[in-house]
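With one protein chain held back, the other chains of the complex are shown just where they sit.
Showing subunit A:
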Amino acid sequence: SWRFFFLSFRKIYTILKNSLLIIQTKSKKTLARPNVKNIVLVEGVRTPFLLSGTTYSDLMPHDLARAALQGLLHRTAIPKDVVDYIIYGTVIQEVKTSNVAREAALGAGFSDKIPSHTVTMACISSNQAMTSAVGLIAAGQCDAVVAGGVEFMSDVPIRHSRKMRKTMLSLNKAKTLGQRLSLLGSIRLAHLSPELPAVAEFSTSETMGHSADRLAAAFGVSRVEQDEFALRSHSLAKKAQDAGLLQDVISFKVPGRDIVSQDNGIRPSSMEQMAKLKPAFIKPHGTVTAANSSFLTDGASAVLIMSEEKALAMGYKPKAYLRDFVYVSQDPKDQLLLGPTYGTPKVLERAGLTMSDIDVFEFHEAFAGQIMANLKAMDSDWFAQTYMGRKSKVGTPPMDKFNLWGGSLSLGHPFGATGCRLVTTVAHRLQKEGGQYGLVAACAAGGQVSDTHVQHSLVVPAMIAFCTYAKHLYEL
């Protein structure tokens, strides 16, 4: 019996030791991988996000991007010629500045020797800009890259009809007056109807809002659930704004207007008020309304990404490591907005983490219904087994770690610029809340993970989707 007692004692001791080890590992585990460079987020800023058609309405997209770049220069005081490369993301392109990265960089006073390019990947365009930057640094091409995103919905390219364009192009080539007159004579009333920019997914001709409504219905998300989530987003954003937590926002002197220093789309309302709205896309029985969708927004963002080595050598105190990222794609018809569900478990597995390891979640809120549908999908064993080839459900992020400073529903969603906002917010929240790992996910985009000082941050954008809302575009 002594022997037995001894064994038991050893057993208890081992258990205790192991649990201690677990605690120790958790606080010390690094996601650094051998032979992979540590890449860090040095700083992230953004212009205030404004409802389109408000104070920014007379600008051009590169003006906004310029403002973000200048803000970044100001915050970091980085010498302009240290930056090796500049990448910007945008969705609806202004044709005059199709490489908006280059125009904005030149306008912001960066050296004309710095190459810049523009990427587009719907709502995760600036995620793509950031991950491209990570790629350039990891490949040893660059040490310091500025990535950002811009979207300007106050003005979008509205084209002549194809028929009219064809006539006009032929007019250029017409040699005689007779030819010109006959071409002009061929113009009919139908030629004059303009072509609005893509209001629908090209592959399915379905608008994003319509798709979100169907998605919400497929997962049985009620109107009340959506309104509640939207209200939560606005309330949390308001709180964060009032508490001065949105430190990534820079002030911007708009030419001919006042200085803008706050987002203007945060409107905490009441459930009663929200319940009064009619569905915006599927009538009369739909559940997605103007109040539980993100609104058309003007805004730009920028981040400075460096190799850890270089950042430390220059005396910077990096905000986060960018550790890993995953892009995933699904069926654009029925699973358009389910990217986070697919992307999140993948990036966690890559990093060797589980949902409970994550301290800060920032998910892009395209529609309240879309977020709720993703949460339900993540909570469903059936969905995980049937569509994801998993044994069991992904699990849902705890709401007390989720989008605590508002989200795209309330802060606004300039398509090309949102990704940088999410990553910067994760870094700031980790700092503020004292967490270690953060994860970002975006539909039309996937997830990303960030983390403060010492540890990790992963970038995980997923699915591509075109975030244009028919209703709002017409309202332009």
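Please note the rule applied: a contact is a pair of C-beta atoms (placed from the backbone, for glycine too) under 8 Å apart; a residue touches a chain by one contact, two chains touch by 3 or more; residues count from 1.
Keep this in mind: contacts and distances are computed from a predicted model.
K.L.:
Would you mind picking the UniProt name of the chain not drawn here, from "Methionine--tRNA ligase, cytoplasmic", "Sorting nexin-2", "Trifunctional enzyme subunit alpha, mitochondrial" or "Ferredoxin-thioredoxin reductase catalytic chain, chloroplastic"?
P.N.:
"Trifunctional enzyme subunit alpha, mitochondrial"
K.L.:
Can you tell me which of A:G140, A:P284 or A:G434 touches the chain that was removed from the display?
P.N.:
Checking the options A:G140, A:P284 or A:G434, the one contacting the hidden chain is A:P284.
K.L.:
Looking at the whole complex, which of A:A65, A:V83 or A:L215 touches the chain that is not displayed?
P.N.:
A:L215
K.L.:
Of the residues listed, A:T55, A:Q70 or A:Q335, which one is in contact with the missing chain?
P.N.:
Here the residue in touch with the unshown chain is A:Q335.
K.L.:
Footprint of the hidden chain on subunit A, which residues?
P.N.:
With respect to the unshown chain, the touching residues of subunit A are 202-205, 210, 213-215, 217-220, 282, 284-285, 331, 333-335, 373, 376-377, 380, 382-383, 386-387.
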